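Missing here: one protein chain of the complex. Every other protein chain is in place.
Going by the order they are written in, the chains are A, B and C; count residues from 1 in each one.
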Amino acid sequence: MTPNTVNKRLQQLQHKTKHQICIEFEDQVELIRQQPDYISEIEPFLNVLKYSLHPCEFQQQINSTMVMALCIQAPLELFHAARVRIFKLACGSFAARNMATRSLPALTCPMIKSSTGMLQSQNNFDLNRQYMVFPTTCDWVVKWRELTGMDKRQTHYMDLPHLRENEQSSNKWLEELYSLKKWLEAIVKKSITRKDIFKAIKAYMDAFRIFSKLIELRRQQRISSVHFAVITNALTYDNIENWTACTGRYILYPFHEKKESIPIFLAGSPIIFPNVKLLTLIEASSMRVAADDICSMERVFPGPACYEDKSEYALMRALSHRYHRACICPTFADNERRLNGMVNVLKNGKIKGVIFHVLKGCHPYDIESVIMENKLKTLGYRFLKIETDYVKEDEQNIVTRLEAFRQTLKQIKKQS
Amino acid sequence: MVNRVRMICQHISFVLLIYGGRLGIHLGSSLPCFACPFVNGCGGHCYLMILQRSRVGFQVTFDYLFSRAGLEVLWPFVVFLLFFVPLSKLWCGWLCPFCLFQDWITMIRKKLGIREMIFSRKTHIRLRPIKYILLVLLILIPLCIANFNLHSDWALPFCRICPAKPILPMFAGNFTHFHLDFTNTVTLCFTALSMVITGGLLVGIFFKERFFCLFCPMLGLMHIFRRLSPVRFEKDISGCTGCGNCERICPVDIHEVHLENEKKDVFMQNCMGCMHCVESCPGDNVLSFKWFGFTLFSSSRNYLSLKRKQ
Amino acid sequence: MLYLKHFLIIIFFLFLTGLIEPASFNRLDLINCMPVHGHMLNSGPYRNKRIPNSPSFYFEHKAPLRETNGQVSQVFSLIFKDNDPDLMDVYFTEDRNPTIYKSSIKDGKVIIRAHRPTVFQLWAVARKGENTFIAHTNCMLFGNSKTKAERIIFFPKTPEAPYIEMQASKQPYWPQTGQEFIFRISSKTGFVRFALPTDLMVLSNNKVFALKSYDRLRYVYTPAHDQYLRKAGVRAGRNDILFTQLREADHCFNLTHTLYVHRSRTAFENYAIGAAVFGASCFFFIGWIILNRKRRTPW
Partner (left out) sequence: MKIGIDVGSTAIKIVFSADNQMIWKKAVPTRPEQPALVNELIQQGLDDCCLLKKDIKTLCTTGYGRNLINGSSRVVDEITANAAGIHQLTSGRARTLINIGGQDVKIIKLSDTGRILDFKMNDKCAAGTGRFFEIVAKILDTPLNEFSFESSDEPVNINSICAVFAESEIVSLLAQGIDKHRIIKGVNNSVARRIANLTGHADLDEDVYVDGGPALNQGLIESLENELLYDIKKVQDPQFTVAWGTLFC
């Protein structure tokens, strides 16, 4: 085979994959639109998410520099302050995997596989010329650049300390933040002033205010989990002001409480649009996710960045703590408090059941599920671990478990 | 909101304690805050001065101290406790005039956008015994004067080096405490030390919020008796997500509240009840100030998100 | 506990400074000292022919003593230079109360007790032949006790004799060197018609000075600063004895007043140097913090 034919085949594969991705997305959107709780205020978020599957078009659509970032530890505020748009490298498309099977091992984390596939399916998209930021979280993320053979020069690693509660790691992470700031300044070729950072923090603070109202609605089981996932997923692709406005409009809708559904807590691996299979199944088994601990959903905002004063150092420090100490990533070694946060939500929201979602191949969450299961069970909560990936074939199996889980929760409810 | 109320309280208290005498108000000589007696026409006196004085304080001979008359030493202390018990260390954060002075300086720094000095946790732990050393010295030195022929110019040892002594009288138009007293070597040393300390602490206060509180023997004294008071600062450790807001926001950088993993009680030594941490805690009811079990103020995510609207 | 060590070093150093006194304090005097004796007649010891050159009958203050029952007592020595007097009485008043109390004398010592804050005026009257000796002094004692001090009421209600009276001063309960004190010769009954003007003599630190009246009736005295008082503690005091002699016919009244002065509290304070040290300290710490900041956080 000549390189030419290989290239041709690759192009064909690219086209096919891209087409499949589009179809998958459209199917999912159509499914949402057909739901009885569909409201039109969700449309802007779906529009934003459409671009999340096509970085190439995303780049053309925005009129500023695009920086791709994995994971949630790189502060969004800093990107906003530098006036670059962030493109979060997390893909939930099943179809996108087709491209990636060439370069990744079989038992790869589905999200990594899908993201790789999504990037490779773009034509006229030179990966080596994209700016990327990697916080070094799990092994997949750390090795990702090498796996995809990207150019080193355009990427920036943020060496995430795997401890949070000691001082050295805090200081280390602050230094990482300053180096990210420097890197961003080099990209946009102008300095980021403290006013820029302050404005960005303010903007995200506004967003958090709306977001906390959204969470309130969610605790009352008024909004659909799928909608919530769509809104939170859109955050990392949208302009924050726009997102705030759209969310502000969304929460104005008079939602009704869904009385018969049982509230549950969802934890575990990220759920990324269009792969909202688990959420759909949970809703189908008349349960509702009233709270979650997932980095692509409720925990994209662990809380507002509280700063002591408006000096650059204080703002940076606030950001660094907010993205380091409050982070729920299972790759941290001292993660006991993550459970605390969960338990508090469970207690306040009177939620009795926890569903732990593990993507097959996502080892940190798999490990954490064991720790969490033991702790939660001793505290008297029901725990259901569901290990799955982007495929749809195990839906029946999952539904059986979800329904039985619902039965057990119902029994608790009856007893109390 | 709470911070605003606190500021109002502090200002009222400041006017009352600095100018109260001129309005005919005097709250006695055993106040658990830095209401400096050197301020002309002040509305109350700091208990630390009484503690060092003769007769009512510890500048007495041992046989006097252990006789029935020794009860006189106890009496101001009882009054002190009467003031202290209902409010506990909230006196510091909410009523102390020197604390307000520090807050003003901090406000200026914040306006100028100069960043705060951050001490490492180790430094904080190292600084901690100082206030107790001072407390012990301010009792021991008067005792030595009365019993072991220590030069009587050592009287009121703490007042002589206290930064409130030169600073607070300025608000009553008295700038005379900035001096060196050449009467003899003891007074010269004390006044020189006082000037150096005042200068150093003033700079410290500028660069570090409530810097003086790290050394304040009054805070140490109140911490010893905190159990007598119904004021409790509690943490629901099961709800703490470890976001670290409390540590960062804390004016005196108390890290124990953030790190505490076992106990409920987090009324730490340096804590003065300013409630900044409660305001900035995103966990619902995780941090709370209680008074006889009644919650004065507790944290919530909603409060935090609304607070930032201002 | 590292700081404990530092603290102990500082404390130790301060102790040392308390022990080692500089050889001469005169240098410090030069830096800041009040003018001594604003209204002195002459600069040297002065001899008025009509008045003896030393007082012969006067009070001497001893340090007040706090007793365990809360009362405060002060001992006064009554010094009588001549031989034993024919008759001697000591009486005193409390505050503005007109009642006069009698005090007993034991070995030439008088003890006054107070169970509450009280201003005392003490008189001692002695007679020897034609001479009447009247010693007077003021003191203030801060007693605080439930046990009342014993008092023996003494009549008549007012002292018969003339005496040297100190008028109210700025700091009535803490007389200090360098302050102005105003005196006059007074007699409540006024039966003594003495010649005016006359001089008032002062015995201070074993030196005798004369004061001239400056408006017929009043005398101003400014006690001099004193090396000893400066080195001693705040409570140390000095007995300055004002004395004079009045003659009426062949009767001779020897009047004395004992002024117990402490060292000046404010005379040796230097504001310029204080402010300079304060400023230097500020600059030093600002510099230190900024340098540290640059070193630790280079961004």
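The definition used in the following text is that a residue touches a chain if its C-beta (ideal position, glycine included) is under 8 Å from a C-beta of that chain, and two chains touch if they have at least 3 such contacts.
None of the values given here were measured: they were computed from a predicted structure.
*Asks:* Which chains here touch the chain that is missing from view?
*Replies:* Every shown chain touched by the left-out chain: A.
*Asks:* Out of A:A186, A:I367 or A:A404, which touches the unshown chain?
*Replies:* Touches the omitted chain: A:A404.
*Asks:* Return the single residue from A:N4, A:N63, A:Q396 or A:S416 that touches the missing chain.
*Replies:* A:Q396
*Asks:* Going by the touch rule given at the top, which residues of subunit A touch the chain that is not shown?
*Replies:* Contact residues on subunit A toward the absent chain are 377, 382-383, 387-388, 393-394, 396-397, 399-401, 403-405, 407-408, 411, 415.
Just so it is clear, only the chains that are shown with their structure count from here on.
*Asks:* Please indicate the chain closest to the centre of the assembly, with centres calculated from CA atoms only.
*Replies:* So the chain nearest the centre of the shown protein is B.
*Asks:* Which chain's mean C-alpha position is the greatest distance from subunit C's?
*Replies:* The most distant chain relative to subunit C turns out to be A.
*Asks:* Need the CA-centroid distance for the pair subunit B / subunit C, whole Å please.
*Replies:* Their C-alpha centroids are separated by 39 Å.
*Asks:* Just how far, in Å, is the C-alpha centre of subunit C from the one of subunit A?
*Replies:* For subunit A versus subunit C, the centre distance works out to 84 Å.
*Asks:* Averaging only over C-alpha atoms, locate the centres of subunit A and subunit B and give their separation in whole Å.
*Replies:* That gives a centre separation of 46 Å.
*Asks:* Residues of subunit C that contact two or more other chains, please.
*Replies:* none
*Asks:* Give the residues of subunit A that touch two or more other chains, as numbers and ranges in rising order.
*Replies:* 313
*Asks:* Can you tell me which positions in subunit B touch subunit A when the two form their complex?
*Replies:* Of all residues in subunit B, those touching subunit A are 109-110, 113-116, 118, 120-121, 209, 236-245, 248-249, 258-259, 261, 280, 282-286, 301-302, 304-306, 308-309.
*Asks:* Please output the residues of subunit C touching subunit B within their complex, sorted ascending.
*Replies:* That would be residues 1-4, 7, 10-11, 14, 17-18, 20-22, 25, 28, 31-32, 66-70, 142, 144-145, 230-236, 263-264, 266, 268-271, 273-275, 277-282, 284-286, 289, 293 of subunit C.
*Asks:* Given the complex with subunit B, which residues does subunit A contribute to the contact?
*Replies:* The touching residues are 164-165, 167, 170, 194, 205, 208-209, 212, 215-216, 302-304, 306, 308-314, 317-318, 321-322, 324-326, 336-338, 340-341, 343-344, 347-348.
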